[in-house]
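The structure is given below, and queries will be raised subsequently.
Removed: one protein chain of the complex. Kept in place: all other protein chains.
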């Protein structure tokens, strides 16, 4: 009998290793507008304006840029035990981390998950000061909260199966007759907490932050143009076909990809039906039909194991989406 | 031992009795932009553009304007049995309504709840055609989905206690040392599925529909001004202190109050902390400090019992919020 | 023969006397987001982000709050001579002020105009640094430029006749069979550079600043709510019937009324036809039909003469608009 999975509430925070913490602080705090929850010298803990837990993002100074961990909140402390048993059963390495190790959160379970990512589960967190109605403090893109992680995996269907076993629901996919190119899965009542992009993995494609309105997405682009840092805008702004969200992708000074994301939809009803996009629909990645820049498909962040060492990559064992779409576009009848 | 409450998923639809269905159709469909899911002659079934179930609003032709029922989705058919037992235990009248009675939904349980409202629970619903990405069809305020019900009750604390027993969480209140003037409670991960306003009850204060951006709220006001029906705009647009949402209140041709609502926040974390507003803070009802028009406090829709008869009113047994706020405002030190 | 009027280009700046320059600076610079062009100790020179001349607003420390002058740009230095002759012919007191007296502008002609206002004309101004594309600097409501002056006069038709003689065009009016209650007049290709409100005068009703989009108007209200200074929001946000603009009226710490204004229209065609609103149309002042708060009709800033002394008031010699509208609204058939 399979062990019961923990009751995951939502994607909560990510830890990014950055090579110049001062530069990273300027990008995330001064330009994007995150709030500093804690500054402990070698690491910064940041959150969005709506966020009520301690942090959505940990920036840690290191030698090489990487994503050290992705963290989900679970419902209660007993879910940590469930998580430990669940991953032990999968043969995953796990570690129990005492409360206080990460500022603002209680005890956690860290695992090297079957996809090769270091994932952290926590149940308890300090409530942060409410800043949602401190419009006087707002800057930049006015990030509200973390929305989701997007991860690069060699086998999207395997990732889908694994996250299904963890209790995640499916909201959307990109497919053709033979292949699942991408999938979006959720615990909280939005389109996703995690999504999978096919490619050599494990790597982190991007971390996405929610904002409330489209004009905020436009504004961060204008700010970056003002500073002649427009080269940090990798893709967009645009409307996603998948999720219907309005987006822009930025690259931080270390190349970590950040999505600014607004306007997705409610998925909380039981049996929420998944929306399946053909890989041949040019609107799936951009509803306005614009081609995806190549770097968006090819570049992603290295992930670290429980010991902080870079994970080796496994090459993609499925057709590349860009190629499949290209074939499709050629044969596309309007 | 108290019976287990049903697992309520969210506020789903309301049935409004209207005295001129053609006029109501013009208001909700032609002006506000709702989609017609079904037109059965004496009744119209409408939904928002994001909605995946059959309807968010039933307009039924009748002699006297009233709210006939408020409906919540529950997680699964077994929750209908739980609902029946739960309300039987409370001494409430209940009725089991076979699938197909209401188009698009399965079997339901209807109850006269302890607050005097006719509330319907359903587990199964037909999935509707996805229209979210049919921007070519959008009109009016572009309603996305039903967000919440606001009900008038003589005793807010009693309503709070009852909905707590049904498993609802508390997001915000308006209070002073002695009195709870209003409360907001949720099952889905937003600020509310139901809110309570103190007054003679049971009456329905408003039904609220979610839209994605503030400019959509401004647009419906401009449309009503264009048609010289600006008198249908009762209050706002404005920013609520409570919920932080951007709102406008409209009155339909029968006087039913409709809120158009955007930009609230995520409440899905376990133990989500409630925000308590002083009745003396002039920003609680309007973050910009504008006084609430008197009709907004005094007028509301009659509710019908299971037999379709108007419910008698019970006078408010707590101080009026407007009065308490007034005293407060006088003594307010800036 | 009447003298040729100067070729007025546009409304350019106003000088406000404030009783606490530090408080005024906080309001205009820190909260609203004006740029400081010059700080000369007893006075601040401010401009909007799009503005290319030195200033749109002078804040000068004084004993009593007042509006010291309203300034228009004229096309060339010869227009200063025309202005001098034009006002001498009207019997107005005039003064020629040498270049450099006001930082950033050349020689000016100051006059006590026939309506009792101190008006300044200048032809030459220093070009300011372009900040329009410095989105990184933007704060508050992001004022772009001064748009217009609104002045209170006892006799609107007399003000209309005088400004017509100065070469201004008429864009809109509020009227009934007998009375012109208000009028909007322009030189630049927008709805107005100056507007007249009937009342005891001369007083300045408000100075208006243009912003590019509606969400900027909403934002300043949210900022003021955040700081619990929502009482500075006097009226709106809303849509004007007249001008079609989206507006909000704020009161600065001295009670000077400021309008934030967006979305008016092009009036540059020859013979541009005026739009005449009935005083009985409840949409004329607010397209959404909301009543105008009483203070908006009754309060306004004292104006100073050429010697800096307050001008005595002449009582309104025409029916009050609010009263006429009230009568109208009573008799209004929907």
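As written, the chain order gives the labels A, B and C, with residue 1 at the start of each chain.
FYI, contacts are C-beta pairs under 8 Å (C-beta built on N, C-alpha and C of every residue); 3 or more make two chains touch, one makes a residue touch a chain.
Not measured: the values here are computed from a predicted model.
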item: Of B:83, B:180 or B:223, the one touching the omitted chain in the full complex; value: B:223
item: Given A:139, A:239, A:256 or A:272, the one touching the chain that is not displayed; value: A:239
item: Missing-chain contacts mapped onto subunit C; value: 9-10, 50, 52-53, 73, 75-76, 123, 127, 130, 132-133, 144-145, 188-189, 212-214, 241, 244, 263, 265-266, 268-270, 272-273, 275, 287
item: Chain not shown, touching residues in subunit A; value: 214-215, 218, 221-222, 224-225, 228, 230-231, 233, 237, 239, 241, 246, 282-283, 287-290, 334
item: Subunit B, residues in touch with the chain not shown (by the definition above); value: 31, 133-137, 213, 215, 219, 222-223, 225-227
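Methods note: only the chains that are shown with their structure count from here on.
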item: Classification of the subunit A:subunit B interface as same or different, half of numbers criterion; value: same
item: Centroid distance [mean C-alpha coordinates] between subunit C and subunit B, Å; value: 43
item: Subunit A and subunit B, separation of their C-alpha mean positions in angstrom; value: 34
item: Contacts with two or more other chains, residues of subunit A listed in rising order; value: 133, 213
